[in-house]
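Yeah, one chain of the complex is gone here, protein chain that is, but the others are all in their spots.
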Amino acid sequence: MELNIRLSGAAGQGIQTANDILGKLATRSGYFCYSFNDAESRIRGGINFNHMRVSTLPVSAPRERVDILIALSSPGLESNLSKLVDNGVLISGVKTETAGKSTFELGSLDITNKKVYGLAAVAVVSSILNIALPDLEKIIKEQFKGKESILDINLDAARQAYSMAQSWTEGAALSLNPPKESLQQGKWLSGGDAFALGAAAGGVSFVAAYPMSPATSIMTNLSHWSKELEVHVEQAESEVTAINMVAGASYAGARALTSTSGGGFALMTEGISLTGMIETPLVVAIAQRPGPATGLPTRTAQGDLRFAIHGGHGFFPRVVLAPKNINDNFTITSEAFDLAEKYQIPVIVLTDQLLQDSKQSLKNFDFDSISQKRYQLSREELEKLDVYQRYRFTDDGVSPLAYPGQSSHPVVVDSDEHDQDGHLTESAEISKKMAEKRHRKLKTILQSCKKPESWNLKPGIPLVLTWGSTWGVVNEVQKRLEKQGIEFAHVNLSWMWPLPADFFRKELEQASKTIIIEHSVGSEFESLMREVTLHDFDHAVRKMDGRPFGVEDIEVELKELL
Amino acid sequence: MELNIRLSGAAGQGIQTANDILGKLATRSGYFCYSFNDAESRIRGGINFNHMRVSTLPVSAPRERVDILIALSSPGLESNLSKLVDNGVLISGVKTETAGKSTFELGSLDITNKKVYGLAAVAVVSSILNIALPDLEKIIKEQFKGKESILDINLDAARQAYSMAQSWTEGAALSLNPPKESLQQGKWLSGGDAFALGAAAGGVSFVAAYPMSPATSIMTNLSHWSKELEVHVEQAESEVTAINMVAGASYAGARALTSTSGGGFALMTEGISLTGMIETPLVVAIAQRPGPATGLPTRTAQGDLRFAIHGGHGFFPRVVLAPKNINDNFTITSEAFDLAEKYQIPVIVLTDQLLQDSKQSLKNFDFDSISQKRYQLSREELEKLDVYQRYRFTDDGVSPLAYPGQSSHPVVVDSDEHDQDGHLTESAEISKKMAEKRHRKLKTILQSCKKPESWNLKPGIPLVLTWGSTWGVVNEVQKRLEKQGIEFAHVNLSWMWPLPADFFRKELEQASKTIIIEHSVGSEFESLMREVTLHDFDHAVRKMDGRPFGVEDIEVELKELL
Amino acid sequence: MGKYKEEDYKSNVENAWCPGCGNFGILNTVKQTLAELDIGPHQAVICTGIGQAPKLPHYMKVNTFNGLHGREVASAQGIKMANPELEVIVHGGDGGIYGEGGNHFLHAIRRNLNITVVVHDNRIYGLTKGQPSPTSELGLVTGIKPEGVQISPLKPLELAISQECSFVAQAFSANIKENVEILKAAILNEGFSLVNMLQPCITWNKVNTYKWFRDNTFKVDSEHDPYDSRATLELLKDKLPLGIIYKNKKEAYDSKVARARVFCGKEGFNKIAGSFG
Partner (left out) sequence: MGKYKEEDYKSNVENAWCPGCGNFGILNTVKQTLAELDIGPHQAVICTGIGQAPKLPHYMKVNTFNGLHGREVASAQGIKMANPELEVIVHGGDGGIYGEGGNHFLHAIRRNLNITVVVHDNRIYGLTKGQPSPTSELGLVTGIKPEGVQISPLKPLELAISQECSFVAQAFSANIKENVEILKAAILNEGFSLVNMLQPCITWNKVNTYKWFRDNTFKVDSEHDPYDSRATLELLKDKLPLGIIYKNKKEAYDSKVARARVFCGKEGFNKIAGSFG
């Protein structure tokens, strides 16, 4: 059971804030909520919406269906009205003559400042959901802490709208009871929040980055939390600066992060190759959006998978990970820091606009579940050594790590091919051995490679393969189709690279049919899976318009293909 | 029949010049010559060599065997002496007591300036090859034109050395007669020369680049020839500038080129993605060297194949080509310009240090064999249009091309997703159509895709697969093994991307065994072939030390694997 | 009056700037300037990157190269070198041109092609929602820097003057009449011309408002000699001068380079190829 509430309007009309208040409120009231947004790349005007699912079961995928349409602008109303279901209701901030839809006119309230319409609409929804007015008031007070000057008009609008809505029967008809089992003290947060918290739990102590949608929230969050987390966030003057700064910081002992989108990553590939050569741990977040070039800055895509794997010249081991949902944005990011330092490699986390900007009701994150281990030699171990060799040849290819100033041993790293001491070399023999050492790490790293997650995996039925955030819709559609008697296996990759040869080949071959789904114009994921598994897929589903896959789309699509 | 002559010494001792004089001279005398060099990344000192093959048949691959060792420095002597064959001879510029090798001591000449030792050694070789002294003198005069002050001491050294060598019987024993059929007016040039000439024939009119080994010779050549070729060469302050400059120049109507190595390309991937989005023709040369990072700047590798294919965020069509030899550096580069403009895409030409710095005797290039076609609408066609749409939707995905100022129609290009007019759009529908339009070009481009070249291709025998410059050694080894009764098919790719699915799959499956050879630490080429052909290779041969594959290495290796 | 009128540069693209944004004034200035200089929509190229300022050419009818964030000055130079007949004008943000693209800017001053660069200096990253830009003042509070900017602002005029830039002016976006004159002079100047265009971002920069700019700027005296670099540096001491600040006579680079829209001829080719005998 769920209600799909779409808040639409122009940039600057406060639909984000209204959405947030509603999300928090419903989460506290015991519902599972999920919202995603659809915004233009502008600051004022245009046609944007936030889509909120309030549900009695966990949900984490975009939907097309709208039960309650909140429209604060005429274009917002026009472009979304067709999505409103037959018995759905409209809460409108603009004059409208939409025959056949029962409408709550915000204009009929005694409100002069239209800036509070968003909040008034939230109050109407609260009434529909039978959330008590004091709970709503509490959250409004929290939200406007420090902005007391506008608190009162917001409170007033909410109260008015709430009381009027109490007698709005068409709305009340949609009411939904919260589930018996719900999150205890659930949090309401975005993928960008979860990512930053994951970095924090992973021990990040230095961030250099340049703002770029949809990655900016990572650096913004960490900057706001810099005191509590003892992290320094530096806004670099470009991505080229950022990557070379974090490389330096990592050499100096910091757990370092940079975050960007595909276009910024492009400027970082030289530096990624540097960290591959000097074997300096690093975590890089790529929050994907549709390219090429500037593309659609505020939309979503999974188009940078191959670029993340192959970006940078020459061979060096790296790990590429892709969270499947907001919770993974936390766990996988924190693991990324551990992997980076353990293997002294760059680890790339591929998130995307959908994940970053979506919000969800989630359990609190558990700090203790995250490894706090550090991999450097201790000062004591170092002082016992006669010489410290940064690039000592070892069986697993991983050399002992130390940072400058930690002991009396200088630490020498070099972007040229180098000897064990870190000094540049022209020797064919040493070059070969050093390249082999780096290559050996690949095998070592594969020990950490995780099998993909799977749902209903068994031979003889169709298999649907996804990666990263596309998990969400397919996971939900799997349950929906199961109820309709249509069964398939769902496999989702989060560990994207490196993959052992024949990885998952057997499972693919045992399927009655294989379908690959990726949110990309090209076929990056399919090509990767072909390379690794030598499997020929029966069908591929892709996406060209930068909008997320919706549950409805995929349901239709899969019904056809299965 | 051939003589392998290795000139070794320190940087700054003039072995390059000596090598060049010898190459020109032997080419004019009717021999087929090939030389490659092995140099450290420094300006003076160190241990370098140039290896020259003087042959009665065309040759174009590195060898290990040395018949005549010219050593101008003690380290040069020591590091190469073991390569000298049993009946080989030594021409030495340093005191030496190498028992058992017959030695021509340059020190016994009446020469005080050791800078001319290299030339004296060339004179000795000329004598061995029975090249007439006046021919040598002529070339020396050409070489030192404008440097008359040092001409005389060079001439004197050559004459002395030549006359003394006339009575050196051990040397004379190696003599070699030129072939009956030889090149008419053969040229002696490097891959870097051939690349620049290919660009010229392809109509290049604007170059912006930043110096980087081993690509620098391309811009240096074109800069020297700028008057004759009407090309402007701009040294940019960085590769980021260079790529955005050429994008601008191309928009303005120039046939534009930038040249770099892997590390510079890394800085260009953002701009490559830009040209993919704005659909501006462009040729990018990547002269590969071993990475990651700075790696081995003066050595060779094929490590950037995947990076060339996937470098840049988001999906956009591109073509990646790889010349197999110096002659291809000319033809493929000129074709690259045609393809770039025809499809309005970036075309990447992957050469490498081995190809760029090697030299060879070749026939003159034929300007008329190169397409001089341009693909823009004419001024007249443009003026007939009511509106000009830079991104008009077309069946083949290729829109009519025009440049600004050409007619009264403004030309609008945009790195954001855009409509047919070139203006930025937020529309899902137009975004989808425009992404589809770019994607359609892939299929159109595949019409130009060439089958790989093959030698002795037939089912039931082993098949050896190579790409780019690795063709050279394998081609030669194929002939050598054939004589030994060992047969294999050799297939070499020059058109690297895009490739149709199942490309060459049948041929691979019909082979008794498949071996893939790539000059890389990683397995970029193998992974690409796996992806495209779904074929599992039996063996892979790779290279870790940045030195070129030698004929001898590959012969041994293949004998083992076949 | 010339051939072209302001309306010849009109476009139908919906404007996405915030109502009241300083950019509107700049857009009007540009159209009027081109019309007054009789430069048609097909004769000028407006070259931009990404940001609010760089959207400008979409809102008019003109050759447009809307490239990458911060790369506008690099691309503009490529355009000019390929076809010196085009009138190349760059419009970019302070973030793009002085931040991401600072190096292009610096070396473009040295290269001294005959182009004009107009920086919409709103002292903030507008499009990406209000992070500090290189020209943000010390202490400016932004979403990303709640404790306020801690790094001294870049001094773009001083930078350009230190490199003996061919032409340096400063303008305030609201003064359209004066700005048309400044922009005309910049375009007519043979060489690299910088116009630092102070522009209020009413949404994100609550310090450098219209009022603030009015209070903190002054018009350069008509007596001021822009060739006198010492007098110029004096001008920059306190408040923000508006007008043509500095000029330096030097030959433009593009006059030296060949037009680059040609194929090399067979003759030239054979001459070069033949030299490898």
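All chains are identified by letter, namely A, B and C, in their written order; residue positions are counted from 1 within each chain.
The working rule: a contact is a pair of C-beta atoms (placed from the backbone, for glycine too) under 8 Å apart; a residue touches a chain by one contact, two chains touch by 3 or more.
Everything numeric here is computed off the predicted structure, so don't read it as measured data.
Asker: List the shown chains that the missing chain touches in the full complex.
Answerer: When the entire complex is considered, the left-out chain reaches A, B, C.
Asker: Pick out which of A:V413, A:V464 or A:M544 touches the chain that's been left out of the picture.
Answerer: Checking each option in A:V413, A:V464 or A:M544, the one touching the absent chain turns out to be A:V413.
Asker: For the chain left out of this view, which of A:F144, A:F195 or A:F365 touches it?
Answerer: Answering carefully, the residue with contact to the hidden chain is A:F365.
Asker: Out of B:L3, B:A71 or B:M212, point to the residue that touches the absent chain in the complete complex.
Answerer: Spelled out, the listed residue whose C-beta touches the missing chain is B:M212.
Asker: Have a look at A:M245, A:A287, A:V319 or A:I554 and name the one touching the chain we're not showing.
Answerer: Spelled out, the listed residue whose C-beta touches the missing chain is A:M245.
Asker: With respect to the chain omitted from the figure, which of A:Y117, A:W188 or A:Y343 is a touching residue?
Answerer: The missing chain is touched by A:W188.
Asker: Given the full complex, what residues of chain B touch the hidden partner chain?
Answerer: Answer for chain B: residues 12, 40-46, 210-213, 216, 219-220, 223-224, 233, 235, 237-238, 263, 293-294, 297 touch the chain left out.
Asker: Using the touch rule from the top, list residues of chain C that touch the missing partner.
Answerer: Touching the missing chain: residues 99, 101-103, 106-107, 110-112, 134, 150-155, 158-159, 161-164, 230, 233, 250, 253, 256.
Asker: On chain A, what residues meet the omitted chain?
Answerer: Answer for chain A: residues 24, 28, 185, 187-189, 193, 197, 200-201, 203-206, 208, 225-226, 228-232, 234, 236-238, 240-241, 244-256, 270-271, 274, 278, 364-365, 367-368, 372, 374, 403-405, 407-416, 422-424 touch the chain left out.
By definition in this document, only the chains that are shown with their structure count from here on.
Asker: For chain A and chain C, what's the span in angstrom between their mean Cα positions?
Answerer: 37
Asker: Would you kindly tell me how far, in whole Å, the mean C-alpha position of chain B lies from that of chain A?
Answerer: 43
Asker: Taking the mean of the CA coordinates per chain, how far is chain B from chain C in Å?
Answerer: Their C-alpha centroids are separated by 41 Å.
Asker: Mark out which residues of chain C touch at least two other chains, giving numbers and ranges.
Answerer: Each of 50, 68 in chain C touches at least two other chains.
Asker: Spell out, as numbers or ranges, the residues of chain A touching 2 or more other chains.
Answerer: 40-41, 46, 263, 293-294, 297
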